[in-house]
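Read the structure below first, then the notes.
Heads up, one of the protein chains got dropped from this complex, but the rest are sitting where they should.
Letters A, B and C mark the chains in the order given here, with residues in each chain numbered from 1 onward.
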Amino acid sequence: MILFDHDDDKPREECGVFGIYGNPEASLYAALGLHALQHRGQEACGITTYDGKRFPSERHMGLVGEHFGGDLRTRLPGYAAIGHNRYSTQGRPMLRNIQPIFADLSFGGFAVAHNGNLTNARELRHQLVRDGAIFQSTMDTEVILHLVARSPKPRFMDRLVDALQQIEGGYALVGLTGKKLIGARDPIGLRPLVIGKLGTAYVLASETCALDIIGAQFVREVENGEMVVITDEGIESIRAFPPRASSPCIFEYVYFARPDSIVQGRSIYEVRRRMGHQLAAETPADADVIVPVPDSGVPAALGFSEASGIPFGMGIIRNHYVGRTFIQPTQIGRQAAISKKHSPNRAVLEGKRVILVDDSIVRGNTSKKIVQMVREAGAKEVHLRSASPPIVNPDFYGIDMAAKSELFAAIHTHEEMVAELKVDSLGFLSVPGLYKAIGEPVRNNMQPQFADHCFTGDYPTPLVDHQHDESDKERQLSLLDDT
Amino acid sequence: MILFDHDDDKPREECGVFGIYGNPEASLYAALGLHALQHRGQEACGITTYDGKRFPSERHMGLVGEHFGGDLRTRLPGYAAIGHNRYSTQGRPMLRNIQPIFADLSFGGFAVAHNGNLTNARELRHQLVRDGAIFQSTMDTEVILHLVARSPKPRFMDRLVDALQQIEGGYALVGLTGKKLIGARDPIGLRPLVIGKLGTAYVLASETCALDIIGAQFVREVENGEMVVITDEGIESIRAFPPRASSPCIFEYVYFARPDSIVQGRSIYEVRRRMGHQLAAETPADADVIVPVPDSGVPAALGFSEASGIPFGMGIIRNHYVGRTFIQPTQIGRQAAISKKHSPNRAVLEGKRVILVDDSIVRGNTSKKIVQMVREAGAKEVHLRSASPPIVNPDFYGIDMAAKSELFAAIHTHEEMVAELKVDSLGFLSVPGLYKAIGEPVRNNMQPQFADHCFTGDYPTPLVDHQHDESDKERQLSLLDDT
Amino acid sequence: MILFDHDDDKPREECGVFGIYGNPEASLYAALGLHALQHRGQEACGITTYDGKRFPSERHMGLVGEHFGGDLRTRLPGYAAIGHNRYSTQGRPMLRNIQPIFADLSFGGFAVAHNGNLTNARELRHQLVRDGAIFQSTMDTEVILHLVARSPKPRFMDRLVDALQQIEGGYALVGLTGKKLIGARDPIGLRPLVIGKLGTAYVLASETCALDIIGAQFVREVENGEMVVITDEGIESIRAFPPRASSPCIFEYVYFARPDSIVQGRSIYEVRRRMGHQLAAETPADADVIVPVPDSGVPAALGFSEASGIPFGMGIIRNHYVGRTFIQPTQIGRQAAISKKHSPNRAVLEGKRVILVDDSIVRGNTSKKIVQMVREAGAKEVHLRSASPPIVNPDFYGIDMAAKSELFAAIHTHEEMVAELKVDSLGFLSVPGLYKAIGEPVRNNMQPQFADHCFTGDYPTPLVDHQHDESDKERQLSLLDDT
Partner (left out) sequence: MILFDHDDDKPREECGVFGIYGNPEASLYAALGLHALQHRGQEACGITTYDGKRFPSERHMGLVGEHFGGDLRTRLPGYAAIGHNRYSTQGRPMLRNIQPIFADLSFGGFAVAHNGNLTNARELRHQLVRDGAIFQSTMDTEVILHLVARSPKPRFMDRLVDALQQIEGGYALVGLTGKKLIGARDPIGLRPLVIGKLGTAYVLASETCALDIIGAQFVREVENGEMVVITDEGIESIRAFPPRASSPCIFEYVYFARPDSIVQGRSIYEVRRRMGHQLAAETPADADVIVPVPDSGVPAALGFSEASGIPFGMGIIRNHYVGRTFIQPTQIGRQAAISKKHSPNRAVLEGKRVILVDDSIVRGNTSKKIVQMVREAGAKEVHLRSASPPIVNPDFYGIDMAAKSELFAAIHTHEEMVAELKVDSLGFLSVPGLYKAIGEPVRNNMQPQFADHCFTGDYPTPLVDHQHDESDKERQLSLLDDT
């Protein structure tokens, strides 16, 4: 198995989810949809179907394309399926922590997969264990399952509402029972979830690119705080929370979503190109070539080139064939200027004044290496530009991004950053510039249109678990072996 | 992995258990002990230790000797360990159904392994699921775990007593917490459990042969209805049930226990030899050679030979190198007279009047094949003798033995059996003869000394689940993949 | 293991090679070098070192980064190493066909890896088998080994020269004995091989990008018909062939080499950009956006955009997470317009007149699918441009490209191609334009500077095996299992 290394210095989100109801090849569509969402998580993947009687399930470490080939119709039969791609936010990878998870509850089977993090999961978990619940994984998702299992309400949907009303945080979830496909988005819509239609079947997915790959039509996004229930009768919407303004995570625009996805009616690729325009306007530099840090920096670099008139050049080549266990260049005494993933293209860089465009700077390590690599390849000047504002606050809703003490921009002044990165100049897109690129003329500071706390410190929800000590994180929580 | 096929036609029991407390090499001893108990279950094995902080655990399909080699002290550190060998009573083998199982309960971790079957497990399970419990396996053992988790009692031992008082059936269990090793035997002592001592450490095991292999001294058997609690302070006995007469399973003498084990002070080998003496007296025949069905029929055949004066000969050779996936002789059009496990030794059989001695006859299939094989090898006469009485009733306490409708002696008259088996004569040990061989002059019919219901129909406990429909047995009960 | 699918419709070459002599971490450098050459072959990889006594070796199916991690210094110790990445040209992947291959010959061990194909391999092989040679693989490389083993010459280098003088075809090989690292290039230099220096150690590699990743300095290319012998004494050059003009494969410029490599002093990236310039001049079209078929079409598309002034846009997104066993979209009834690898970026394409730029068109299948995909995403017009001339002849020197009867441009007129591809216009770079982009003002038609037979039919060497029947290709040639 090849495990794709995430870029060390990028925010990671915890998942892509997919659901489909009403097609005899549900698992095939789920596999294709998850494949299109692979950029949201490459560590593990799983699909659960309902075949009219049982809930066949397969969960694997690794890529969708490594495992879900061949005879899927036989392995995972059924008219309905849910699936999940995972990025682990913590600890070592474990098979038992792969979603979807399933329980045979008193009213029948219930499978669920979710993207996001609950901010009060530990609190709820402790309470549940005190009440005799036995956990088999360390996933937040299992908390939801136990809340549903223990709800005193007689009807399943009431139990699910009951459960969701107890949890805090950002999530998009897909659930499957013998009769229903359910989609739910947290009250402020932090994590994305869209609805599509494929013939008479309904589809749920984290991004529109998963609809495109199967040829499904985009219907609309699930709204913040909305639950949609898809049955043989059609689709129904349930609103279990008091109305609130939506506040989707701004990182979907910056980094998470695939460039060909449409979020809130906006092309991610175009938004990123406009970030480049904006960045060129805000932080110009005299240079010979605009070089993206591939792949995620490409659209903004193209935008920067368009706006500045400075030519665009592929000065850095990305090697996609990287396995997780590979030797480290440092093992042979070479450090910054070589990389398993990025190679300098000397012909583009040598003797040039280079503007390097990246989507964001998190811990700064990768940026340092890339700057040094570009310099060693002969660049005369290196001007680094981030197509997003400085990241100065951690996230607690499912983005795995390092603690505040590791955030480069949080612990350095601008001058220190310039010195550490060894760049000739450094520029970040402004928060207003980011909003403008997205298409919002101004940020509503009283009620920001997006969850932008990493840039601004405005957390959209209370953080229950956050005050707790993290030290017992490693405690064994399951009956199952780790191996 | 080689999975040892159990003899198709033998009763199977569900397990061997082992526990040790107070030795820094607990897992090494557990591995050796389980190896000595391998005859009680070859499908899967597991060991859980307590290392002062966590409960390291390994569970595997296959034999102890295939998995528990090498650096056990590193893999499974700790001063205390419990372990388990399993024979699956139903369904296909699944990793999630391997014991010990573990839960992190509100008062700390609790690992448990058990041998036996609960007769009210399904009833309890349904109730627990109705109350919101989420099961991760289909094992009875998990019911006990949930009962402990949900007990309202504040102290762990009280919770465990509370749980055990709710279950019915035959069991021997070993449990491990951060402070205690616990052994418990059901109220009538159906399943065996012995106590040993190795230096200052205490040991629990299904049979004495597991004490012998590690050089531990036999102390005594755990009594029926007794719980023993081993801590740093020593051993303590708890009696949570009203006193009852003990009624251990008579099949330990007939087939389950290893010949070198001592059960209730009696050598299994000697008991079986005496069964042979008794059998020779009850069902004599004029013959040239006494041939055992190896390996389990050997001691009784030796006894038969001693008592009858007819020479003993290894007329059937057993091939121990059998893998589960191997081709079937039937694939090439040959049927009864060849076998992957048994080969006729023509030199012993040809032209001879043969008395074949087996320990028991369950469904009759293997007996038929062996008789035919012996005839094809040239035996002039074949007289089949079973060193136990006719099996006419199924077991519900953890022995997997076929339904009543499949029990050869339950559905045929003596004449039909002789005809079907194509033997010249057929003889079974009588129930009084069996008791006598064990060392009990007479069976106490009001209160039989052993659970002998398979021979007599006297079930020692009520059978709660038994009235229920078996049809939902295959229902998926867990959040976990089957693979 | 994830096996990377090569683009179905691209020429494939058979390998990357690497060698290093004189560094205690030879295997670590070999692994990094092969990683940089991974684009030349992703099916299998191998490294052999010499540790002063033995030739430790590891060969694996899959990527370098999947297998060569961890403790390489222990697994593959030694001051010298050779390595190989493979693309299989035929048949299913087999472990026994992975290079380097090794033989213990009368004078000592000899390991060899090579890139290329021998055009008289079958002839030689038949002769060798007639003379009693036993082959263990189906690789051409083994022919060389047998020729060396059987040479009557007493000294190793004379034997190797003897062997090379008998073979025909295009190759670059690296060889390792207990005392020497050898590099050799065929008489016309079809396959590439460069020399580098890392401190006092010498390095051989298919491309300069493998020198860059380890920080080695480029020294020069091995010349056509040259053998270089590297020992503790330094480097020596041997010329065993009569002088000939060099004729390297032109596909290195078009497709094979990585954009950051330097071939014959020319930046591959710049050459491809100039192909784009030339293509824009030769086959202009009125359009709104230039869209590359990623990744290989990007430099030419950037060049086209620069020359034409039409904006560049990432209208197709490439998914790099593709596993070989993955389900096919056709399994669910959708055909051309979806793909596991390419997704349309509707925001760039919708309502636009699009010029699609690819590096080449081989069988046309992928092009058809991409054109349809682009149309379904809303493009108003699609103008397809190939940055290389029409491919009308097959290769026999190690490029796996389909038979003539499958070459799209060989079996269709221009009009047919336009109709089949359903494009609004179609343009190919001309042969003179290609030469110009590479930096040669004119093609020397009497003695072409490059092996361009796929475009022109001018094969640079005789094709011995080609007249033979291919039907016995599948004959089992080895003592080894296929599994």
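The rule we apply is simple: contacts are C-beta pairs under 8 Å (C-beta built on N, C-alpha and C of every residue); 3 or more make two chains touch, one makes a residue touch a chain.
Quantities reported herein were computed from a predicted structural model and do not represent experimental measurements.
Novice: I'd like to know which visible chains would be in contact with the absent chain if the whole complex were considered.
Specialist: Contacts of the omitted chain with visible chains: B, C.
Novice: Out of B:G52, B:G65 or B:G108, point to the residue that touches the absent chain in the complete complex.
Specialist: Touching the chain that is not displayed is residue B:G65.
Novice: Of the listed residues C:E25, C:E43 or C:E58, which contacts the missing chain in the full complex?
Specialist: Final answer for the missing-chain contact: C:E58.
Novice: For the chain that's not shown, point to the residue among B:D104, B:D212 or B:E226 touching it.
Specialist: Counting the whole complex, the residue in contact with the absent chain is B:D212.
Novice: Given the contact definition stated above, which residue among B:T200, B:S237 or B:N319 touches the chain not shown here?
Specialist: Looking across B:T200, B:S237 or B:N319, the contact with the absent chain belongs to B:N319.
Novice: Which chain B residues touch the hidden chain?
Specialist: 1-2, 4, 25, 28-29, 31-32, 35-36, 38-39, 42, 62-70, 72, 209, 212-215, 258-260, 262, 267, 269-270, 298-299, 302, 306, 311-314, 317, 319-327, 329, 331-332, 334, 337-338, 340, 343-348
Novice: For chain C, which residues reach the chain that was dropped from this view?
Specialist: 54-55, 57-59, 96, 101-106, 109, 129-137, 142, 145-146, 149-151, 475-483
As a convention for this text, only the chains that are shown with their structure count from here on.
Novice: Where the centre of all protein Cα atoms falls, which chain's Cα centre is nearest to that point?
Specialist: Per-chain C-alpha centroids compared to the overall one single out A.
Novice: With centres defined as the mean C-alpha position, give me the chain A-chain C separation in Å.
Specialist: Each chain's C-alpha centroid was found; their separation is 36 Å.
Novice: Taking each residue of chain A in turn, which ones touch at least two of the other chains?
Specialist: none
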